[in-house]
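With one protein chain held back, the other chains of the complex are shown just where they sit.
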Amino acid sequence: MKQSSKYFKACIVIFLIFLYAPAFLLPIFSFNDSKVIAFPLSGFSTVWFQELLYEDTLHDALRNSLFIAVSSSILATVFGTLVARASSRYQFFGQRASVTFILVPLILPEIILGVCLLTVLIQLGLNLNLWTVVLGHTLLITPFSTLIMVSAFNNLDISLEEASLDLGMSAVQTFRLIILPMVSPGLISSLLIGFVISLDEFIIAFFLTGVEPTLPVYIWAQFRFPAKLPSTMALGTILLIVSLILVSLFEYFRRRIELYNHYSMELDQK
Amino acid sequence: MTNGGGIQEGNIVDLISIQKTFDRIKAVNDVSIGIKEGEFFSLLGPSGCGKTTLLRVIAGFEVPEMGDVLINDKLVNSVPPNKRPTNMVFQNYAIFPHLNVAENVGYGLRNSKLDKNLLQKRVRETLNLVGLDGFDNRSSTALSGGQRQRVALARALILEPRVLLLDEPLSALDKNLREQMQFELRQLQKSVGITFVLVTHDQTEALTMSDRVGVMFDGNVDQVATPEDIYNKPRTKRVASFIGSMNFFDAEVSVRQDNSIIALNNNLGKIRLKKESVFGMEGSKLSVGIRPEKFKLISNDNKEAGRAVSAIVYEKSFLGQTKLFNLRFKDSENVITVSTSDLKNAPNPHIGDAVKFIWDEEDLVGFYEE
Partner (left out) sequence: MSFSEQDKKGWRLLGLPFIFSLLLLAVPLATMFALSFWTQDYLVLKKTFTLANYKQAWFEPVFQTLFTRSLLISFTVTVFTIIFAFPVAYFISFYGGKRKALWLFLITIPFWTSYLLRMFLWKVILGYNGVLNSFLEWIGAITEPLTFLLYNSNAVVLALVHGWAPFAILPIFVSLEKIDRSLLEASNDLGDTAFKQFFRIILPLSMPGVVGAVLIIFIPTIGDYITPKLVGGPEGLMIANMIQVQFSKANNAPLAAALSVTSLLIVGSISILFVLLNKKHLRNY
């Protein structure tokens, strides 16, 4: 037992190094005082970060991405909440099939989503703009939001709502005092993860954006210019840190859901 | 049915011809019950008999398709749960996990516009009532089963409901705690004087705690009576076999007299029953029941041996205060159970021995078979 435990621990450590090693290069080379991404390192510099301050196209792209990420994560969270509430509270005709259908974008190759959506937009003669990306991202994020919200609603035992009504509260009060606080960790998790996914998503944005690039589309364009590499690394470092903060927050709220889940599981066993 | 139904003086809850159907299955079928102000009333029955549905009808969570619900002589059919003078202790207690103990207990007083200090005082008093002193700031996710149940009780009692509804409140607790809580609940009911309506599938629980018990099967109430009457004078065969254990004998009615009925059974011979303890649609076939402890084993030299019946012991077991004997009749597959708590004086036959036993006619109940 002891022996195999060590073997597995070695496995997971190697795995984590493999998983994280590329990401470590981002900060290393974004502070490196050289135009070439190569060893040996030549010296410490923050010049690549400063360069980012004067990139107007970057700032526009950032603004576009923020708009898209905020809008699509809110939309997806609304949809996910509706699906989760429907499937956790009611048993209805076509429930399984329709919920599964809503989850399909989870495994569909993104290129196919992108091509499909673009085909329809072209057929309809619609102009591509930020809103078309918002729609595409909402479609992509809704499955994630749905899964998170289903988990959040699962711990909302129906008896809690009934108890609140029984103790004299109105339906509105019950929503405000019981339902909302109970599922709010889920709502926040869903918003955070939706935001992160949208902010990082490239292909759908690549297909559906018009003349206004998103952040990943901007970064993609930078890849062609070797001279832009170090500042792209600097941008990557910032994105990495933002993602880390958001994901850590997400993790914090996800654990809140689990705490409630654990509690309601105890309820179920009785 | 005369189930104590119909509006009567002193009733706090009147259920009149209630019917509730789920997916074409009648969960509650034309039930009428009157619950008296201040009593401890239990709805007892096997799972799926409709007892919880009936409780939820009183609470207002289920709206019956037919019949009327009266609480305190007011028709409340269309009154939602939050406007009824009833409160409920849920089977899983439904303690709000995002609120602490005091917030849970004070939850229902949010709308009362009570001064904050006064509210705190009320919460403390109620926690004291259920034996949870000093639990105010505990997280509700860190409570034991028994503590959760007390919080649920406090949360409902603080609103001083006219009727407290309890849905299998003790089923989640282990045996020792359950027995303790049975006692405490009874004491609590006496001290607060509120009408308690308890739903349970546990006959001991219903019999020990209640003033009156309603026994339900398949959406019907078979009998509403005191625990003693439920046990000694069951109205239907279902009630008789659900409560305690009972020996049944098929018998053929031979003579009807003014006060009694004489029936014949292969093993017991001629049986005389009191007319008032025979129930059901009159017919010729009868199922005669008698509790194991109502049979009396006697020795051969007993002066009553003349009217005794004999059988052979094929199994015996010792249960502490009582002894159980399973007897088999000669030339018959029929088996009966006899129990005795008179360990000193009663005969103590061995397996394989022939024994004699007698019974009193007032301990027999009879049910006409369809």
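We call the chains A and B, going by the order they appear; numbering starts again at 1 in every chain.
The definition used in the following text is that contacts are C-beta pairs under 8 Å (C-beta built on N, C-alpha and C of every residue); 3 or more make two chains touch, one makes a residue touch a chain.
Since the structure is predicted, the reported quantities are computational estimates derived from the model, not experimental observations.
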item: Contact set of the excluded chain (shown chains only); value: A
item: Listed residues A:Val150, A:Ile219 or A:Ile257, member touching the removed chain; value: A:Ile219
item: Hidden partner interface residues of subunit A, rising order; value: 4-5, 8-9, 11-12, 15-16, 18-20, 22-23, 25-26, 29, 36-40, 79-80, 82-83, 85-87, 89-93, 95, 98-99, 101-102, 104-105, 107-113, 115-120, 122-123, 135-136, 138-139, 142, 146, 193, 196-197, 200, 202-203, 216, 219-220, 223, 229, 232, 236, 239-240, 243-244, 246-247, 250-251, 255
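We take it that only the chains that are shown with their structure count from here on.
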item: Interchain centroid distance [CA atoms averaged], subunit A/subunit B, Å; value: 55
item: Of all residues in subunit B, those that touch subunit A in their complex; value: 59, 61, 80-83, 86-88, 90-94, 96-98, 107-108, 110-111, 141, 145, 155-156, 159, 171-172
item: Complex contacts: residues of subunit A adjacent to subunit B; value: 155, 157, 159-160, 162-170, 173, 177-178, 181-182, 259-260, 263-264, 267-268, 270
